[in-house]
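One protein chain omitted, others in place.
Letters are used for the chains, namely A, B, C and D, taken in the order the chains are written, and counting of residues starts over at 1 for each.
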Amino acid sequence: MDLLEAKFKMDYPGFTLDMELNLPAKGVTVVFGPSGSGKTTLLRCLSGLDKAPSGYMKIADQVWQDEEIFIPIQERKIGLVFQESRLFPHLNIQENLLYGYQRTLPAERNLHLDEVAQVLNLEALLKRRPEKLSGGERQRVAIGRALLTSPKLLLMDEPLASLDMQLKAEIIPFIKRIVNEFKTPIVYVTHSMNEVLQLVDTMVVLNSGKVENIGSVEEVFSDVRLREVIGDEQLGAVLETSVLEHDEEFGLTRLDFMGQVLNVPRQNIPVGQSLRVHIHSKDVSLSTAPLAGATSVLNILKAKVEKVGVLDPKGYSVDIELDAGRPILATITRKSLANLNLQPGQPIYAHIKAIKMIHEGEGMQ
Amino acid sequence: MDLLEAKFKMDYPGFTLDMELNLPAKGVTVVFGPSGSGKTTLLRCLSGLDKAPSGYMKIADQVWQDEEIFIPIQERKIGLVFQESRLFPHLNIQENLLYGYQRTLPAERNLHLDEVAQVLNLEALLKRRPEKLSGGERQRVAIGRALLTSPKLLLMDEPLASLDMQLKAEIIPFIKRIVNEFKTPIVYVTHSMNEVLQLVDTMVVLNSGKVENIGSVEEVFSDVRLREVIGDEQLGAVLETSVLEHDEEFGLTRLDFMGQVLNVPRQNIPVGQSLRVHIHSKDVSLSTAPLAGATSVLNILKAKVEKVGVLDPKGYSVDIELDAGRPILATITRKSLANLNLQPGQPIYAHIKAIKMIHEGEGMQ
Amino acid sequence: MDFSLMDAEPIWLSLQLAGVTVMILLALGTPVAWWLAQTRSRFRVVVEAMVALPLVLPPTVLGFYLLILLGPHGWVGGPVKALTGSALSFSFTGLVCASTLYSLPFVVQPLHSAFETIGKVPMETAQSLGASRWDAFFSVITPLARRGYLTAMVLGFAHTLGEFGVVLMVGGNIPGKTKVISIEIYDRVEVLEYTQAHILSAGLLIFSFLVLLMVYSINRRLPVQVT
Amino acid sequence: MDFSLMDAEPIWLSLQLAGVTVMILLALGTPVAWWLAQTRSRFRVVVEAMVALPLVLPPTVLGFYLLILLGPHGWVGGPVKALTGSALSFSFTGLVCASTLYSLPFVVQPLHSAFETIGKVPMETAQSLGASRWDAFFSVITPLARRGYLTAMVLGFAHTLGEFGVVLMVGGNIPGKTKVISIEIYDRVEVLEYTQAHILSAGLLIFSFLVLLMVYSINRRLPVQVT
Partner (left out) sequence: EVYVAVASNFLNPLKEIATGYKQDTGNRLILISGSTGKLYAQARHGAPFDVLLAADSKRPALLEQEGVGVVGTRFTYAVGALILWSLDPGRVKGGDSLAQMNKEKLAIANPKTAPYGRAAQQTLEGLSLWKKMQPFVVRGENIAQTLQFVATGNATLGFIAKSQLKDPRFKLKGSSWEVPIDQHDPIFQQAILLKPGFSNDSAKQFLQYLQGPVAKKIIQNYGYRFLED
């Protein structure tokens, strides 16, 4: 498989970036980390804007940087969306959008103005100048401009930070399409967990210029040690399911997860296609017996207790690792723990109180 | 009560802002709306940066703009955080932070450099120049700079957009403190529902330059018509509760909501103090009988069915308005609806699958 | 040596003239350039065009017209004479007036260009932080326009130092009063005193070079980027 | 009338000289200014200081040194004469060389200032979109430096038009070849033909004014803000 290998060390007074990356050069790699952790610096090194001394970078057998070689940015065929929009003030929106497009060989162009302008909702603005745009509009132009270069590698620095959820819900599928259709690998910086969940294939967690964790989304999200970085609420299982059938009468879609069934509101996805769902550890409650009485809690998974987490004397909840074919995480209260008297290996019913479908337009904030 | 009254009409080619606002001049007014809906334009008019012809603005009996009067921005004693950080490139961070501070009468200063730098985590950067800062660092300096003018009215345009959740969790309480301690009214633009929920007292929803809805958070969030703008997932009840007691053994805090009890993980809030909680309509399930068997679903409210929503033939779920002293919204599937056979006035058990505490550091994404 | 004494005066006079002129030019050019950068008035282009005009006339000819204007019967010199007893021509003050007019474009243009490039954002931002327009101008606009000021000062100073056509005409080459170094060198060349002309020229060049080197070094040490 | 015929030539020559000089200056000044704005070399300040030096010398004196340099025995004129058969003094080419040197600071300084203000962000951005440095320079930097170019062109053109000290010395006042309008006006004043001097001056001023008005109006119509 194609790899993106990189090794950079940059020294600023008061900050050192020092990291070695070994990523699949396909799909979306999300770079995640607190403000000032070095995300932008990393993108600058990857793009060739900054040259880390004695750095190394190789993508799909092409060496972009080593002791002797340094391919300048304009020859790397990358698309770069900066954190600030950086539009050219002397060009109107259309000219801005086409700047890189015109500098791409016609044979290599895989996107065109009309489509990009339409998806990014820029059609009415094409003749306007950047200074007459709103913040979010400018950001969208910057995204469009980078996409229109039909890059071989796309680097995006918080591209959707100033956009509302409806726009995000329209743009994210478009970004996914670029990944799937044109096989463009993307390195994507964001602070938004929703963007992470919808886009991520590989996740890189940075802190103070170092790589804290790197791996698939399942690994990273069920890593209890990353609670701080990822956020309490987001910890949990990310499961790959496939669409089993649609229940048109009740407006439900049934998903197959390792032979068990999950019911979710009707999703507009063909049967057989896969769907990623996110089950927050806080949304999993446990019971020893199935529930009596009619209830709208429709999703109950049979599982086994794998491991009861350490109860921090000052904490009020505890993480229970379950095995339902794939690891599932449940965070329950002290009181529940006392009631349940859990033992490793014990069969248990996991009530899934909420399932987050991670696909187009869903779950955006 | 002090009011902020404003009436503006601005014409740009292709966009017209036309609105009349009547807001309490206290607490946080969140301005919410899609990209390009006129949020920044509104702030520019309120601040006096732009002068809407024949506009009108009055705050707490002071007229800032009418046919004759137009108080220039520098005399309005406002704090303005722009969408872009707009730091002065020729000044270092400390000088940037102090620029407005030094132009504020010492007697009127209610915040000082040390405290602001500490809360915004800028202490290590004070001697650096803006161009050597990361995007989020710059944004924080911009916030600090505005706060240090000890303004009488604070206007903030997506101030936390590029910050990670930990920083947000530290800054939001600080902003609340400013509201509470110094009684500074804030007009706050954001796309993030979490910020809205944590800060909002009054909510203004904009669309295409017009006011779509305006009101208290309870009203706006349970307005089913705003599903599009607010986002499916966020619709629900926002309830004011107060802390009843802490259960140290099980790490629980019990909240009093109109005589009923809600159990939430131990909150670090004194008994008797109020706490706002958000119950998403999707997190409420209904049952006709109480549950049997041990369960970690601890919160069940007794309520009455108030109104069964219209079942859109193409929809797969339906909104049920409940009355539990305050309106509560439940969104259940078609299938559940069929099982439950709900009638208005019927007593019902609302299982609260998840409660979102809206206070410091909680619920940030 | 008598030689050095004789030469010190024109040099000193030149430096004084250039110094005073540059100061006046900055004081005068700043508001003009600022107005040009701010106004949406139709007159803007007219004023813009007029500012460059003094350059178009040959210095001696401009000097000739200034001589008439500043002389005892001139529109400016006449009233001044009525007030103070002497006209402006053939005086240091007259030289300053003439140099100011002639070097005006070198100061107004770079400042105008700097102010325009700065745009309205920094002023808005400063005002939003409670600064008055004056305050904001001096605490934000001026430092951001530093390169513009540098260009203006260097061009203004050097040009005043080197100019002699206008100065010769208006000042009248009076030793100790209006005989500046450029005229002195010119005279030496005229009478084929090449060696002394070379010495004076070399001195002037070296001196100016050192001054400029100093100015640019200081400028370089100050933080550069103003984006 | 014979009068008008007689006068047309110097005007035409002046315009040619100013035009050619400005073009050469832009071609020459752009790389110098760009280098100055980009380099971190210690020589930067030296070059910066040197660029302003031609201004410091009185034009006639500078002209005198150029006369030597460009003449048949000069370092430049000598080799040129050996190659082409005639030296550079007393020729249009010589005038262009002299004017170029003398007006260099007026072009380099505003461009340098413009390039420095633009900073490195636009270049970075253009390169990230696949533009080579050359391409980016012409498609992004040049338009962003428009005000700088305007200033450079106006100052360069006007100064070349008005200058006569250097031109007189190097050119030798040969009608149709090196007799430019500034010399013509100067001569008229010298020989007390004031009326004709007035007419020529007024003509030159009005013409320049109209040209400048046009230039600034076009500039104004182009989008302004470059922040």
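Simple rule for what comes next: a contact is a pair of C-beta atoms (placed from the backbone, for glycine too) under 8 Å apart; a residue touches a chain by one contact, two chains touch by 3 or more.
Please read all numbers here as calculations on a predicted model, not as lab measurements.
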Q) Which one touches the absent chain: D:Pro10, D:Pro54 or D:Gly71? A) D:Gly71
Q | Given D:Leu17, D:Leu55 or D:Met169, the one touching the chain that is not displayed | A | D:Met169
**Q.** Touch with the omitted chain, as defined above, among D:Ala87, D:Ala131, D:Ala145 or D:Val180
**A.** D:Ala87
Q. Of C:Ala18, C:Ala87, C:Ala131 or C:Leu212, which one is in contact with the hidden chain?
A. C:Ala87
(Q) Need a quick check: the contact residues on subunit D for the chain that isn't drawn. (A) 64, 67-68, 71-73, 85-87, 89-90, 168-169, 172-174, 186-187, 189-192
Q. Given the full complex, what residues of subunit C touch the hidden partner chain?
A. 60, 64, 67-68, 71-74, 77, 87, 89-90, 168-169, 172-175, 187, 189-193
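Convention: only the chains that are shown with their structure count from here on.
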Q: For subunit B and subunit D, let me know how many angstrom lie between their CA-based centres, rounded off.
A: 61
Q: Could you list the positions in subunit A whose residues touch two or more of the other chains?
A: none
Q | Two or more partner chains touched - positions in subunit C | A | 121, 225-227
Q.
Chain contact topology under the given definition, line, ring, star, complete or other?
A. ring
Q.
If I apply the definition of touch given earlier, which pairs of chains qualify?
A. A-B, A-D, B-C, C-D
Q: Would you pull the subunit D residues touching subunit A in the complex into a rising list?
A: 121-122, 124-133, 135-136, 139-140, 143-144, 146, 223, 225-227
Q) Can you list the subunit C residues touching subunit D in their complex? A) 44-46, 48-50, 52-53, 55-62, 64-65, 105-106, 109-110, 112-114, 116-119, 121, 147-148, 150-151, 154-155, 158-159, 161-165, 182-183, 185-186, 189, 197, 201, 204-205, 208-209, 212-213, 215-217, 220, 224-227
Q | Residues on subunit B engaged by subunit C in the complex (per definition of touch) | A | 47, 49, 72-74, 77-80, 82, 86, 88-90, 99-100, 103-104, 129, 131, 145-146, 149
